[in-house]
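Sharing a structure below in structure tokens format, with a few things to ask.
Only one protein chain is missing from this complex, and each of the others stays in its spot.
Entry: chain A
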């Protein structure tokens, strides 16, 4: 009923290429943003921040990054964990080398460094595609984890081989370390997530986004319209790794605080983020959020329902989670490759025409 296109006329091409061309969508977007910025920070406690909001915000950034590479540019990657590790270790080295610099700068620089590393590991994509590229990125994943384990310089020669986030602030507000406030870490990550989403949206709706999609859909035809595959693919690797690096830096410094690389950034992480974009929707920024929310909330919801309410043993619930995720991946890959985002779009199309579907 509210959801109407009728009566909304777009008279310029500018209006037509808005992110939310329908007024109702725009209001909902502003509403969500308003709640996220003006309501949640005053309500959150440590439990909510650590079990839901931080992982959701941070994984959303990683999912956006991977989605640019896989969903928009069509280059499969299983190296997300490794690139998150690059972001984490870059952030750690910067935090310890320049203790007085703002955390904002550290996280952004960690993203920039990861972008460079991502481009390097993206070079094979110029020669190989699909399955073989996936294997090459898998090799990058294992190599990077091995590197951060084996070269003591990366963990500042600490005895444990772990990295620990020292106390750092931005504008005098503590962001990392054990004495942070829940709202501060939440707001810090929220800023990165919102800005990442806006940047990703801007890039994907314009000319570079079309270059990526052209390469994804048919690389020969992309060349014939003047797309240089080298720059198109490498820019996708760079931008994607930039976001993944930022998410890795936040994951380590703000969320976990201490990291053992194989545990935090192993191959499991690569698959987790890949599952997020498959379930959420390939080639959709909204889908990246939906997938991250789903896979962050699922274990929490299962625990509350299964363990706390129904009294099931924890290991059964853990297995149940694996079964559900596995089944969903198969269902989505076969039935709806564009994930939750597409289901959402279809629902909206129906709503748009409701109650007169013809």
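By definition in this document, a contact is a pair of C-beta atoms (placed from the backbone, for glycine too) under 8 Å apart; a residue touches a chain by one contact, two chains touch by 3 or more; residues count from 1.
Convention: contacts and distances are computed from a predicted model.
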Which of "2Fe-2S iron-sulfur cluster binding domain-containing protein", "ABC transporter", "Dienelactone hydrolase family protein" or "FAD-linked oxidase" matches, in UniProt, the chain that is not displayed: "ABC transporter"
Hidden partner chain, touching residue among A:221, A:301, A:333 or A:346: A:221
Per the touch definition above, residue among A:99, A:206, A:313 or A:326 touching the missing chain: A:206
Missing-partner contacts on chain A, residue numbers: 12-14, 17, 199, 202-203, 205-208, 210-211, 213-214, 216-218, 220-229, 235, 239, 283
